[in-house]
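Note that one protein chain of the assembly has been removed; the remaining protein chains are unaltered in position.
Chain naming follows the written order as A, B and C, and within any one chain the residues start at number 1.
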Amino acid sequence: MTVTGTNVGYDVDTVRKDFPILERTVHDGRRLVYLDSANTSQKPRTVLDAMEEFLSRHNANIHRASHALGEEATEAYEAARLKVARFVGSADETEIVFTKNISEAINLVAYSVGNASTLGTGDPRLRVGPGDEVVITVMEHHSNIVPWQLLCERTGATLKWFDVSEDGTLDMSRLDELVNERTKIVAVAHQSNMLGTINPVRLIAERAHHVGALVLVDAAQSVPHRGVDVRDLGADFVGFTGHKMCGPTGIGVLWARRELLDVMPPFLGGGEMIETVEMERSTFAPPPHKFEAGTMPITEAVGLGAAVDYLTELDRDAVDAHDQDLTAYALDQFAGVEGLRLFGPADAADRGPVVSFEVDGVHPHDVSQVLDAEGVAVRAGHHCARPLHKRFGVTASTRASFYLYNTRADVDALVAGLAQVKRYFG
Amino acid sequence: MTVTGTNVGYDVDTVRKDFPILERTVHDGRRLVYLDSANTSQKPRTVLDAMEEFLSRHNANIHRASHALGEEATEAYEAARLKVARFVGSADETEIVFTKNISEAINLVAYSVGNASTLGTGDPRLRVGPGDEVVITVMEHHSNIVPWQLLCERTGATLKWFDVSEDGTLDMSRLDELVNERTKIVAVAHQSNMLGTINPVRLIAERAHHVGALVLVDAAQSVPHRGVDVRDLGADFVGFTGHKMCGPTGIGVLWARRELLDVMPPFLGGGEMIETVEMERSTFAPPPHKFEAGTMPITEAVGLGAAVDYLTELDRDAVDAHDQDLTAYALDQFAGVEGLRLFGPADAADRGPVVSFEVDGVHPHDVSQVLDAEGVAVRAGHHCARPLHKRFGVTASTRASFYLYNTRADVDALVAGLAQVKRYFG
Amino acid sequence: MHLDSLYQEIILDHYRHPHNKGLREPYDAEVHHVNPTCGDEVTLRVRLDGDKVVDVSYDSLGCSISQASASVMTDLVVGKDVEEANEVHQAFLELMQSRGAGEPDEEVLEDAVAFAGVSRYPARIKCALLGWMAWKDAVARTMDNVSEATS
Partner (left out) sequence: MHLDSLYQEIILDHYRHPHNKGLREPYDAEVHHVNPTCGDEVTLRVRLDGDKVVDVSYDSLGCSISQASASVMTDLVVGKDVEEANEVHQAFLELMQSRGAGEPDEEVLEDAVAFAGVSRYPARIKCALLGWMAWKDAVARTMDNVSEATS
């Protein structure tokens, strides 16, 4: 792969033309510099078109309808499942459960485990109770914290967590102590949404499996950027979310080893997840349908399928290289900004394309407000990672995040905006 | 309101032009006669446009982003909540919780109650256990059966149910016996998705409240057609689903009395539903956000808002009258079809616009297949109401359902198709 | 009219005059299978003698496709070795997954070639497979019983 400027493997100017929203301006004609893709990504025309085409030509309910539209809709939905499976390296598309977002995916696992625990029957790996431990990290997004807190509250299990070192990496020194015979589940982010840190998931999974614990990886921030192979990760569950990977809102994914989906009790009850329903009791469909209750986000799955096609065509290594290049460039530029404190790894090679920082003496809300006035969209706040912010002694930070449509000019606009911030609040 | 043919209060030909999919043909040029709206409705151009406009102009994450797009997106999402609230007669939009479909809405209530029961603290109305009873009906969709079965399984409560009379109405004779001091929750469909029967929800709610039980109404089939006022229903919870009311997939609604939402424990944990997160414990945001974990179906909420605008503009009474007219016409025509057995009330005035039937000696799958070949899309199977089918001694039925874009010509096509069915399998 | 590609005469014949329908004694295993979408049901019994399929009988509720398919299936497996029967099952599965492009081997599938058209109707494939799934399950259980009895 040849690396020239930000044009790594593809022409970013051409790519930008695929995203209608990038043509718009904000605040009286300013160019939109969208640096909030870790929050939600923009969508290429092909995704919009796939949804529009589905809605205006093939819309019907799936798996239920015995008519032409119903068959077309079912085929489109199941084709999206297949695409997603291939995209993350699963050879068995029944390992892909569609949810509304990754938050639901994580809750699905936590509730299924909770249900197995309450019923007290079935696979012992899925049962947690007093004395058992669930291990997470201080680096997690709230969506990978709260479901486990609620599970522990319901079952009497204990929540433990990895700390984070000053350099923004996971403190692995207590691995063997934290993940021990009492551990039933380890849930960890593949990439931190605040620090950008990429975690040694495989290493953690090996230890977890050694002690018989199950491993869930929150890949919401990694799947959009780098090639993620669920088998390589060594995890039992991997979640990700459509809207951060060029796909629509309303659709998320849980990948799980089929063998586990087979023994997990259902989560949501309703139409389509059943085998047979009597008033007295019901039996359930095989995975993935067992976990897909009610009418699914059909159009959204189709949109996600189109997003996966788009990313595949662009070439994931090229996207990764592009994002890395921008991150390195931004870190370089940041070094010249006085009073800027960067959170997370200093080297772009150790992190994904999100950079969170503090501007000395100016609150992130004020930083982002001034940037917004310049057309530069960043995120200010705790980014749903409050414990991690607390770990670094702040309540909030400003975060810029890069994706396949961003350019070095976008980074320059950010840096120029920061000068403006200091003029305003200096 | 003047009633002339199917043109009741609006011109159906004009309305049909609003639905792009109705222009397409199936099976080598046959006109699409879509009679499966109770399964999922088609979407008007305005809904498609609202989603497209949002995705290509305003897409951003909500409540989190402090930039122009983020503010526009938040405003669009919250405006949709307000529209939905007004649409069902709620003066307080914080009583509207968005979910992915009504199945999730019902599970939300069942799990919140389950969590309250497990924790054993908080409002006694929300706690169920051994000796307590949950009452449903044989007429329910699986989505209003399975969540309660799972709840009872988890908590030790007992599930009871209303039977259905031969004429397809709820057997109310045992009301006082079924709904008694042990009853904690009564969950009932406003309108049956198989029989079309409209249930005396208010009467049931009065009895339930008299004994201190909470009432959930599954309004998935009624909200799309008739004006539903949540206060008039007298219920505590009302659920409905976007894709059956001209809106997109991936979005559903739970309305609940604010006072209940305040005391209900959360269901899904994650970003945006929190007040503050510590590793040790979290506190939660006020409703409705407490129940909206993770990135919500933002585009889908915007689409639902547009659907609500569309229905409001068309005039709900007019839609209701139109649907009623078609139902009456269909029942009339059915009377002339030999060997056709109709399920549910014989009088159109007592039912919504769904007609399920059996054709003597021909399995519903075969009926629907022949109809499909004629371009007529109906549903065959148990329509996620297996106990109700069993009640009528069948495993499956054929169902035609009508909506605001259907015409008498559509009904004629159905009847002509049935003649074809009999020729084929006669 | 393309309906005829689905409802071949052979299928309608088997539907109207099903073979081997009605539950019979003796049998080694009985299973009950349901199509979750439409509620169609089949109860099926298998009788083996060593590796040989001696009898398959069934009772069922369902559409023309599922009824006819069960009938054809019994014709195909009774009298064969389990392994041979499984090969036929495999060939039938492949035909069902062929999306209308399969070229079924009449030597192997006999009357079941008539189901080629079903593969173009995804919603009906499950109907055509209901009886076969039950068969496969019943044989597996019979084998389990046998191996338990002899171990």
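As a working rule, a residue touches a chain if its C-beta (ideal position, glycine included) is under 8 Å from a C-beta of that chain, and two chains touch if they have at least 3 such contacts.
Model, not experiment: these values are computed from the prediction.
Every visible chain touched by the undisplayed chain in the complete complex is listed here: A, B.
Residue A:H27 is the one among A:H27, A:R174 or A:H210 that touches the chain missing from this view.
Residue B:I274 is the one among B:I274, B:M296 or B:L414 that touches the chain not shown. The missing chain, though absent from the display, is touched by one residue of A:A380, A:A400 or A:A413; that residue is A:A380.
Listed by residue number, the positions of subunit B touching the unshown chain are 63-66, 70-71, 74-75, 274-276, 285.
On the side of subunit A, the interface with the absent chain consists of residues 27-28, 363-366, 369-370, 373, 380-382, 386, 389, 395-396, 424-425, using the contact rule stated above.
One rule holds for everything that comes next: only the chains that are shown with their structure count from here on.
For subunit C, the chain with the farthest CA centroid is A. Across the structure, the highest number of inter-chain C-beta contacts is found for A-B.
With centres taken as mean Cα positions, subunit B sits 31 Å from subunit A. Distance between chain centres (mean CA atoms), subunit B to subunit C: 38 Å. Among the residues of subunit A, those touching two or more other chains are numbered 64-66, 70, 274, 276.
Residue positions of subunit C touching 2 or more other chains: 37, 39, 121, 124.
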